[in-house]
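What you see is the complex with one protein chain gone and the rest in place.
For chain A:
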Amino acid sequence: MRRLLAVLLLGMALNLPSAFASSATEAAIAADPVTEKRLQKLSEELRCLVCQNQNIADSNAELAQDLRREVRTMIKDGKSDKEIIDFMVTRYGDFVLYRPPVQGNTLLLWGGPLVLLIVGIIALVRYQRRRAERVAAEDKPLSADEASRAEALLKELDNK
């Protein structure tokens, strides 16, 4: 039981988002550390639509470079993070958000794993309980008849 729990916990830990090392090495990084830090943070939140499993910080696709440039310009213009994210969403939709928002049509996405985990735990607990009951039910002392048969068998073994 304990080993099973450990495996389960390990599985959950592996599903946590890992921190991605970024490959955004553009010339302008030295220009303004504050801007670049915000750019880095924002572009990790935005999906590159060309290589869809990368964010625009990691992607070197042309479009990702253009979008990084766009984000940098908006930061310099004093736009807030929310304004910049909204700019992207109005053009590319929710899909551009690397971390999907929690809303009606994403409930299954966010809640699904938890539901599956709970269903799994319930099934496991029920199975264990039933098994324990069955074992307990079968664990009765032998009847007189059975005892004498066992005795006879053991004796036979001894004689061999």
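Remarks
One rule holds in what follows: a residue touches a chain if its C-beta (ideal position, glycine included) is under 8 Å from a C-beta of that chain, and two chains touch if they have at least 3 such contacts; residues count from 1.
Rule of thumb we're sticking to: contacts and distances are computed from a predicted model.
Of "Succinate dehydrogenase / fumarate reductase cytochrome b subunit", "DsbE family thiol:disulfide interchange protein", "Heavy metal translocating P-type ATPase" or "Endospore germination permease", only "DsbE family thiol:disulfide interchange protein" is the UniProt protein name of the chain excluded from the display. Among A:50, A:107, A:122 or A:142, the one in contact with the hidden chain is A:50.
Residues of chain A that touch the chain left out of the display are 49-50, 52, 62-63, 66-67, 70, 89-95.
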